[in-house]
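The complex appears here minus one protein chain, its other protein chains still in place.
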Amino acid sequence: MVLMGFAVSVFLFCLGLFTVLTRRSAFKTVIGLMLMESGVLLLFVSWAYIPGGGPPILPLQGTGVDPLPHALTLTAIVIGACDIALAFAFIMKLERFEKSVDVDRFRRLRG
Amino acid sequence: MLTASGGSGVSAMWVLSSILIPMTAAFVLQVLDYSAPERMGRWIALSAAAACAASLGAAAVSWTGMETLRLGGWSPGLGIVLAADRMSAIFLVISAVGGAASARIALFPFSKEQRRFSGLFFILWASLNGILTTGDLFNLYVFFEILAVCAYVLAGAAMTREALEAGFKYLVLGTVGALFLLMGVGLLYMGTGTLNLALLSRAAGAMAPGALGAAAACIVTGLGLKIGMFPFHFWLPDAHSSASTGVSMILSGVVVKASFYALLRIVFLLFPSVPDRFSVPDALLVLGVLSLVTGHLSALGQFDVKRMLAWSTVAHMGYLLIGAGCASPLGIAGALLHALNHGTGKMGLFLGAGSYASLAGNRDWRTFGSLGSRFPLETAAYALLAGSVAGIPPLAGFWSKWMIICAAAEKGAWIAALAAGAGTVLSCLYYVPFFYSLYGHSEADTDTSGPGTPFPSGMLLTVLGASAVLFALLYLVPGLRDQFLSAGSLIKDPEIYRQSVRAPIAP
Amino acid sequence: MNVSLLAVLYLFIAVTALVAVLLEDLLSAFITLSFTGVLMATVFALLRAPDVALTQAIINSGLVTSLLLVAYSQTRKTPHPPEVCDECPSWLQVKVPAFVCSVLGLLLFRGLYSLAGERSLPEASAHYLARTLEETGALNVVGALLLDYRAFDTLGETTVIFAAVSGVSILLSGGRRVQSGHGLSYIVKRGMALLTPFILLYAASILFLGHLTPGGGFPGGSVFATVAILMCVVYGTGFEASRISSKSKEILEAGGAILFVLVGLLGIAWGAGFLSNLPAPFSAGTPGSLLSAGNMPLLNIAVGLKVGAGLSSIFYAMIKILELEDD
Partner (left out) sequence: MILDVLRFTGGICIAAGVFFSFAAVVAILRFPDVFTRLHGSSKALSGGAILILLGALPYTGTVSGAMKLVLIAAFFLVSNPMASHAIARAARKRGKEENGQ
């Protein structure tokens, strides 16, 4: 079952990377980044699960799951949201200049 | 009982204050802006001075020995530890000098629009010091994200179309890099159950080889994206050349160096070179040669002076990677020294490029004509800086390059040694025409400034130019060179760093 | 733990993510993506990660989606480009990236596969589970990790938010806010008036009880930001801005960060080190009560202030109509 989580998170990560590499709309690029992030988050949380473990809230009945990846994931979620908000700000500002959200047109700087 | 042992002495507080002072300055400046807007310029100057002093203080205390500080009093296995050694000290000096110099250019004279900008600048500085002193892998990722968010905005804040495009590219690639880094951090945590670098270093050897390899690939890719390593270099010239002068200075002089520090630290702690097998440092060596060649060749065709300098930064990251890839104390010491020389040198070059561009009214160096003869002193300083970065013999840059070449030859990597030597020739091929046109042999003279205009920030440029000569002493004085060599061997065999953590979990 | 339910959810996550990438229509892609986010939150809850589930649901599928929609509606007048480049050869556009991504996927999965196996708690995590109450006074172990064991990370994280808010307002400066005083209809306004106190109560409860139950400064502050966004949608853009000006938001935000640093410095003042909790004489209190776990409630408030004010500032900066001088 933990393998299932790994497989899905690797799939999300690679799908996100593929989207970033191939899609032309800047919004799709951001969607790709969000998917990559989701992949990493899912990896952390599915790793943290231990069969039979309860949520890391005291008092525990029996054993608990690993709390440290949860804390790391929380941090990563908030940081990811900040990155994405900034990406939107860039897209909105660029769109005013370029009248387009086509990343192929954001490639005037070359060489 | 509690596993708290408290802060360990006053000297370690310097390390903490190098992060906290600039960070708090950013927060306080935001509030002060409403209560005392007319005094902002003075407050910013004060904060910059304090941040510079704190960074230098941290460098001074960590130069002599390993400084560790347990944050919140938690033992290393449980909480976050700051750990700074001699390598951190060298980079902290770069951060202090670079931060102060580019604050001088980027934040002054202060205008109302710059208030948020100044906040971001100080946060950037804090995160640089954080990267250089943290001893925790996830904390390193957090500081990288702070650094990245500030750097994207500062690169785009010039608000021209090119700057915004460069900022967006930087953001997308930087975020991809950060996610690769996070993936690598996750893999390492899964394999070892700890995030403390020293503990990881002890435990990483026992990880499953497949997982360790994947983690190494992820981390090298992530940090490679941040330092502009060869296949991931294409954002760097855009971001470093479209930003304003002060921002270009800190991006090219300090930010990529801090990322390089993280790469050096992680690689030698976690993925050390294995004899007779292709290991991570060997990969760095190959990628370094490729970066060097790409950077120099691309710089050749550039007429935009800042773009030329930015491509040269890609090439010089290649030198640093070659030095690290040699995996010998000599090579690493060369890389450290070269980071210092290139940091100050490239900052001076960007500073002067900005001044020439503002005098000439554009950034095409073919139109700079006669500026050289109008400002002989500044241009002489500029020539010293360019010579040092290119690696002309008596200047500082030559000696660090020489160490790297020697290390490559010692390792038997003749192609790397040859490429590093050829790099000097290639640099001359683009610096010589530049100076030729600067001394009045240009095709068109479009000097738009009046005859009485002084050279912008000429004083700072002269000081940096002098450093290009003085830093040669770091190699030529045997005592100082031995210090660098010892720093190199400390990184190559990080036994002291590993032993800095004695009680992983128990008090 | 229901394995088949989890399998179905995983399948749906993969499918919705794929659909979000393949859909031509951006708006549909966003909605599909937010559905992926909700499914992920469900999976997190099933995997016994309530804190993460809460934050994922509020931030990733709530706030980020609303920011997506704002950015989309601000740029919807421009034609959206075709999916992939037509002129470029397909091997460069699709095949090479696909190959690179699959190789990467295989490499990663091989690495992960070698790690999967008999799973036991790492030493440090076992320590957190066993001794959090004794060492920090908190009941929520994740909260204790965020605000005590690894509080320095949280300081860094709030700094990221600070930087992002500054960045968004630098990039989007020069815009002007369109004052629409109308908002939605009477029914929605009344309904919103009925619901708002409860939403605020909810936000306050997950904020203040962060050391006892799942939640804490990040989700709590984000719910406060959500209220600001809802107000803006329901009552028109001028309503919330006239009550809490952007200036006071900025001061609240910086104040939260300064409070965090000050609490940390108190630890040094007591000679116990930066961000110390119980070793610096903060009182542990009675386990399970509101004022327990030393400085954690204070830090929660600091983080909540910062996140709430910061994320709503980002939203308000983004809904301004951007104008260029030469337009």
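Quick notes on this one:
Note that the chains are named A, B and C in the order they appear, and that numbering of residues resets to 1 at the start of each chain.
Going forward, contacts are C-beta pairs under 8 Å (C-beta built on N, C-alpha and C of every residue); 3 or more make two chains touch, one makes a residue touch a chain.
Being a predicted model, the structure only gives us computed values, none of them experimental.
With respect to the full assembly, the chain omitted from this view is in touch with C.
Remark: the omitted chain is touched by one listed residue; of C:L184, C:L200, C:L262 or C:L290 this is C:L184.
Per the touch definition above, the residue from C:V3, C:L22, C:V103 or C:L195 contacting the chain not shown is C:L195. Where chain C meets the missing chain, the touching residues are 184-185, 187-188, 191-192, 194-195, 198.
The working rule: only the chains that are shown with their structure count from here on.
Arrangement of the chains shown, judged by which pairs touch: all-to-all, with no pair of chains left without contact. Ranked by C-beta contact pairs, the top interface belongs to chains A-C.
Rounded to whole angstrom units, the spacing between the C-alpha centres of chain A and chain B is 27. A separation of 31 Å divides the Cα centre of chain B from that of chain C. Multi-chain contact residues of chain C (touching two or more other chains): 108, 112-113, 122, 124-125, 128, 150, 153, 157, 160, 163-164, 167, 171. The multi-chain contact residues of chain A, meaning those touching 2 or more other chains, are 13, 17, 43, 68, 75, 79, 82-83, 86, 90-91, 93, 97.
Of all the residues in chain B, the ones that touch chain C in their complex are 2-4, 6-7, 13, 16, 20, 23-24, 26-28, 30-31, 34, 69-74, 77-80, 113, 116-117, 119-120, 123, 126-127, 130, 138-139, 142-143, 145-146, 149-150, 152-153, 156-157, 159, 164, 183, 187, 190-194, 208-215, 217-218, 504-505. For chain C in complex with chain A, the touching residues are 1, 3, 6-7, 10, 13-14, 17-18, 20-21, 26, 29-30, 33, 36-37, 40, 43-44, 47-52, 55-56, 59-60, 63-64, 67-68, 70-72, 74-75, 78-85, 93-94, 97-98, 100-102, 104-105, 108-109, 112-113, 116, 119-122, 124-125, 128-129, 132-133, 138-142, 145-146, 150, 153-154, 157, 160-161, 163-164, 167-168, 171-172, 213-214, 218, 307, 311, 314, 317-318, 322-324, 327.
Interface residues of chain C, counted against chain B in their complex, comprise 107-108, 110-115, 122-125, 127-128, 135, 148-153, 155-157, 159-160, 162-164, 166-167, 169-171, 173, 247, 250-251, 253-255, 257-258, 261, 267-268, 271-279.
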